[in-house]
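Only one structure is covered here, and it is reproduced in the block below.
Note that one protein chain of the assembly has been removed; the remaining protein chains are unaltered in position.
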Amino acid sequence: MKASELAKILGGTLEGDDVEVFACGGLEEARPGDVSFCKDPKHVRLVESTKASAVLLPPEWDKGAPCAVIRVADPNRACMAAARLFAPPEPQRAPGVHPTAIVDPTARLGEGVHVGAYTIIEKNCEIGDGAVIEAQVFIGEGCRVGARTHIYPQVTLREGTVVGADCIFHCGVRLGGDGYGFNNGRREDGSVYIEKIPQLGIVEIGDGVEIGSNTTIDRARIGRTYIGPMTKIDNLVQIGHNVKVKGYSGLIAQSGVAGSTEIGYGCLIWAQAGISGHIKIADGVQVGPQAGVPQTLDGSVKYVIGTPAETMKDFGGRVLLPKMVSKIKAEIKGIKERLDSTQEAK
Amino acid sequence: MKASELAKILGGTLEGDDVEVFACGGLEEARPGDVSFCKDPKHVRLVESTKASAVLLPPEWDKGAPCAVIRVADPNRACMAAARLFAPPEPQRAPGVHPTAIVDPTARLGEGVHVGAYTIIEKNCEIGDGAVIEAQVFIGEGCRVGARTHIYPQVTLREGTVVGADCIFHCGVRLGGDGYGFNNGRREDGSVYIEKIPQLGIVEIGDGVEIGSNTTIDRARIGRTYIGPMTKIDNLVQIGHNVKVKGYSGLIAQSGVAGSTEIGYGCLIWAQAGISGHIKIADGVQVGPQAGVPQTLDGSVKYVIGTPAETMKDFGGRVLLPKMVSKIKAEIKGIKERLDSTQEAK
Partner (left out) sequence: MKASELAKILGGTLEGDDVEVFACGGLEEARPGDVSFCKDPKHVRLVESTKASAVLLPPEWDKGAPCAVIRVADPNRACMAAARLFAPPEPQRAPGVHPTAIVDPTARLGEGVHVGAYTIIEKNCEIGDGAVIEAQVFIGEGCRVGARTHIYPQVTLREGTVVGADCIFHCGVRLGGDGYGFNNGRREDGSVYIEKIPQLGIVEIGDGVEIGSNTTIDRARIGRTYIGPMTKIDNLVQIGHNVKVKGYSGLIAQSGVAGSTEIGYGCLIWAQAGISGHIKIADGVQVGPQAGVPQTLDGSVKYVIGTPAETMKDFGGRVLLPKMVSKIKAEIKGIKERLDSTQEAK
């Protein structure tokens, strides 16, 4: 697309060469052919060194640019609009079942459902109106998927999984695998045994839940592992059996929640954090990145960090310990010297 | 199911309304339609506030309940039995090869093997009697899978993988990917090179091993990456090349073991723990959650925690350091005051 054409679409005006542009990128990572944007004069250096072919700038910008400029009222918003123009077209998943999909005759599909190639939908499943089940998905017996839920390729839902409406599951999501549960000990003859505890429950996902690539959520031992409405789960997260996430919470990449723990409303679990089993995280609590939470957080503290998790203030104090100890050592040295002189003085 | 019907099946007696029940759930998470259970009078508050439609209680319970009660001798056991009744039916994977499965003519399938839709079994594979290979699985050339092993959908076994009998592999398990091995340095002309080291070995899994969803186990550089019998591996675990797990051990979710390390019999590696490469963990040692183990553990300590891993006592002491340092600061202040007064006194 010509920069002039883009300027027209964005309601801006072009200054400089009418270059060809075909992608968006931040000032630093932009490459020739990219359109970038800047709003704040304090980033003037980044504008000066950008390799973008054109940059979206506000009317008041008077610092120039090393490339074509498109003046627009709101560079951020204009860049989002440009990104939308350049984005790979969202693939159309038209209603209908691909001829290679294997949908059991007892499964009930709502209006306008899309089922992709090589997808398998087993007995007694129910798929809600307008749901998109992409290619190579596996949906086991008796699953229910709500209206407009979008399941990307190569997701697996084990038997009995219940999914609400308007959910998005990215590639490789695994719902309903057996929870990790074993009895072990020694038999009368002294030999060791490890015995699988049957995992008889299900996974139930509320409305509006998004789950990232390769995240795993285990079925309950009995009852349900429950992810409440509007919860947003990132990639490679692990949710153990019988966990309950009330809703409106976020779980960032590679975090994990052990079995039977309850996460309140509006919590945020940051990346790589780990939460022990059989505890509760109160509504609105945030667990910082890489934190390890061994026990219930009752909400009296709103943000914890570290392993074992503590307040930001305590964690900050702990980080400073080496300096404090050095200072103490110096003080002790001084005290000893004073003592020496005191005793010599006698 | 009517509560009266359930009571009859469980050999108990119904007190109160003959409500409809269709699932199980713990006292706290239970919802209308659920059966819950309680054994211990100390949980009376949870019984009082449960939303279950019926609760399984022991004969001696005299504290009432806000819903129907089914009296049974052993509430825990009865609830497991009820859970089994309500559980989604375990899908029947009858013997036979689905017409869409692609099984190489040189592959040998034992008696009663199930092969699901869109599964691929390549040349020279051997699948033992009664094994269940579900849908959309990939089994590369020359793999061997033991009798009664159950492989859930979308598992991949790269060429040459050897699997024992009675194993369970959950969705998305990846066995036999190349280990991470590269030579790098600079050529005579100063340019950098990174060169792949061929990964020529295999993965070998003993009998009775269970592997959780999306767990990855790499093939050996030479020889075998070995997971011994009855080892139970949770979801999203990473096992590097040439690791040897002797057997009867557990590796909990998101833990990782780097290349060439050996894990003894009866070890337990807790969630998100990391174990360095080329070391040994002695029989029966437990590595706590999020611990990082940089060197061999000879078994003189049975449980380690922290990064770098140390004894529970040392870790506990470390956690208390800020308090100890505060106390020390107070003591130093006191000492200085005494010194001041001593010197003034002179």
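Each chain gets a letter, A and B, in the order it is written, and its residues are counted from 1.
In this text, contacts are C-beta pairs under 8 Å (C-beta built on N, C-alpha and C of every residue); 3 or more make two chains touch, one makes a residue touch a chain.
This is a predicted model, so every value here is computed, not measured.
Asker: From the listed residues A:A3, A:A23, A:L109 or A:I222, report the one that touches the chain absent from this view.
Answerer: Answering carefully, the residue with contact to the hidden chain is A:A23.
Asker: For chain B, which positions touch the chain that isn't shown here?
Answerer: 102, 118, 120, 122-123, 136, 138, 140-142, 154, 156, 158-160, 172, 174, 177-178, 180, 182, 192, 194, 196, 198, 200-202, 214, 216, 218, 221-224, 226, 236, 238, 240, 242, 244, 254, 256, 258, 260, 262, 272, 274, 276, 290, 292, 307-308, 314, 317-318, 321, 324-325, 328, 331-332, 335, 338-339, 342, 345
Asker: Residue by residue, what part of chain A touches the chain that was omitted?
Answerer: Counting only chain A, the missing chain is touched by 23-26, 28-30, 34, 79-80, 83-84, 86-91, 100, 116-118, 135-136, 152-154, 168, 170-172, 208, 210, 212-214, 230, 232, 234-236, 248, 250, 252-254, 266, 271-272, 289-290, 306, 319, 321-322, 325, 328-329, 332, 335-336, 339, 342-343, 346.
Following the convention adopted for this analysis, only the chains that are shown with their structure count from here on.
Asker: Through what angle, to the nearest 5 degrees, does chain A rotate to match chain B on its C-alpha atoms?
Answerer: An angle of 120 degrees brings one copy onto the other.
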